[in-house]
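Right, one structure below, let's go through it.
What you see is the complex with one protein chain gone and the rest in place.
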Amino acid sequence: MAKYIVKRLLISVITIWLLATISFFLLRTLPGNPFQTNQILSIEMQEKMMTYYGLNRPLLEQYITYLSNLIRGDMGYSLKYTNRTVNSIIKTTFPISASLGLKALALALPIGLFLGVASAKKRGQAVDYACVFISVLGVSIPSFILGSFLQYIFALKLKILPMAQWSTPLHTILPTIALALSLLATLTRVMRASMLEVTTQDYVKTAKAKGLTESKITWSHQIRNAMVPILTLLGPMVATVLMGTFVIEKIFAIPGLGQHFVNSITGLDYTMTMGLIVFYGIFMVTANFIVDIAYGFVDPRIRI
Amino acid sequence: MSERILNIENLKVSFDTYAGEVEAVRGVSFHVNKGETLAIVGESGCGKSITVQSIMKLVPMPPGRLKEGTIEYLSTDITAYSDKKMQHLRGKEMSMIFQDPMTSLNPTMRIGQQILEGVKKHTGLKKKEAEEQIIRLLTDVGIPNPDKNMLRYPHMFSGGMRQRVMIAIALACNPKILFADEPTTALDVTTQAQILELMNALKEKFGTSIVLITHDLGIVARMADRVAVMYAGKIVETGSAHDIFYTPKHPYTFGLLKSLPSMDLSKETKLEIIPGTPASLINPPKGCSFADRCKYAMNVCNRLEPPENEISQGHAGSCWLLDERAPKVDLIKGEIL
Partner (left out) sequence: MEDNMTTHEANDFLFTVEAAIPHSQLAGSNLSYWADAKRRLLKNKVAMISLIFILLILALSIVIPATSSYTYDQQNLSNINSAPSRAHLFGTDSLGRDLWVRVWYGARVSLAVGIFGSIIPSLIGIVIGGISGFFGGKLDMVIMRAIDIIMCVPSMIYVILIMLFIGSGQIPLIIAFALTGWMGTARNVRGLVLQLKEREFVLASKALGASSASLIFSHLIPNTLGIVIVSITMGVPGAIFHEAYLSFIGLGIAPPIPSWGQLANLGTAVFRIFPYQLLIPASMISITMLSFNLFGDGLRDALDPKLRN
């Protein structure tokens, strides 16, 4: 176990290092510089800024400086938000995105799993068709469209919920739903398929031959075995959702992390983009690590 | 006359598929007496598994469908029993062992727990007593260190050991009848012999009747009191093990015997195969379903289904050759008399 963790940790570090390296050089090959987009700055000023941030020095030197800072947990200053470190931006915006993501997961996970199980158990019946329809609909309506319509119906027409902003719990309802539907749909789909797969297994027949009730078979024999594919899905899903969603944050004017993903890249904010990629990478690697450990608990055949 | 545990009359089971109705079981009748082993023999796909799974109502319906017939357990008609009522019979009165021990145990549940489930459901024993019972069962089926091994997961055991666990699960509540669906097919020969021996020993100990499904006549020879030979969804010949092995009357039974290497029928017999493939169960032929492959096929065989003819006490066959008007044939010598 200890050996496994050390090995995993080592692989994770290498992964993050490769990720940082590739994105560092990839970003620098992009045409333009971070200060060009600001129309106000003269060429001289741009040059000055470049020198100030050390962007004129040889690339390799910059890379080594960046890495050595990164190891100490310092991801540098944002090139766009004056006087703000990447760390502090992540620190203030990530909790907002994460709390929205957690709310959406808390809504989607139990409902999605339940619908998936119900759908599989009632295969070919009205319940099944309803669940399948919900799940296909959920993956067919992009979240930004759903978000806009939720706003239109509940804020503009019915006037029962606030349109946007991030202040009271009431404000979180619409973005949570907009984010949750596609998660719910995906979970329903995967759980249904997984349950159907498990239902045809021999051990379910054995359980039936023991005289167990249908609900007992579902609970103690099918669901646990059907959870393995869900775990695989859940790792990246949780990581992605907690990181924030650009469009949802844009529509609902939420000051989360998601907006920075797009803004920093399009604005060539090197340090910010690098910081987000590295942060995201660490998060993803950790999520996958947790999933792998969770496998061991769900399925005793998988030893770690 | 010994006590009849199970009586099946004219059982017909079909599956509704895209390609049409598959008549998997087409009017099967047999009975099982107390404490005996009945072997149902036939090629794969002949409907033997579906037959026994229908008795325990383990066939998913739909797509399966019980078309006709009666199933009597201890003289009670259980044909129309609901799933709920069947739950009280399954595991307690009748249980089943499946072919592949690698897949028939839940990989995510400790084996002790898998046995315990059935015990708890049917006996209402307290946890402590139930655990003692499990240890006793595991000892009976020959699992060493049962107190430790009951806490382990199936993947930690070999195929043979897992099949022993399956037997322990099946016998946990002392059922009156045990269906064993090719219980040793997936095992190697040595393990096979051990498992069969174990089943015989437990049968003696608990007085359980066994319905053994197999395609292996060698197993039939060492296990069965009576034999039913199935072909294309029907029983074509039934009789005592002695009848079937020494005076087979149906050309299919005889073909099966001849395709067996170790049978000492006569010095010169060569190993023979039965030509052709089994008849389609989607549009079964209207006459005898074996006629296509039978070297003694007569014109009548293609037109009419053969009736069941009693040959001697307890030995019957469904073949037109047994009709008094048919030419006399010596199956063993392969001669027309």
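Going in written order, the chains are labelled A and B, and every chain counts its residues from 1.
Heads up, the rule we're going with is that a contact is a pair of C-beta atoms (placed from the backbone, for glycine too) under 8 Å apart; a residue touches a chain by one contact, two chains touch by 3 or more.
Computed from a predicted structure; not experimentally measured.
For the chain left out of this panel, the touching residue among B:A291, B:A316 or B:L331 is B:A291. Of the candidate positions A:A104, A:A207, A:L242 or A:V285, contact with the unshown chain belongs to A:V285.
Summarising the interface, chain A meets the missing chain with residues 15-16, 18-19, 22-23, 26-27, 29-31, 132, 136-137, 139-142, 144-145, 148-149, 152, 156, 196, 236, 240, 243, 246-247, 250-251, 261-262, 265-266, 277, 280-281, 284-285.
Definition applied: only the chains that are shown with their structure count from here on.
Centroids built from CA atoms put chain B at 53 Å from chain A. Only residues 201-203, 205-214, 216, 220-221, 224-225, 298-301 of chain A touch chain B when the two sit together in their complex.
Of all the residues in chain B, the ones that touch chain A in their complex are 56, 58, 83-84, 86-92, 95-96, 98, 100, 103-109, 114, 117-118, 121-122, 153, 155, 166, 169-170, 172.
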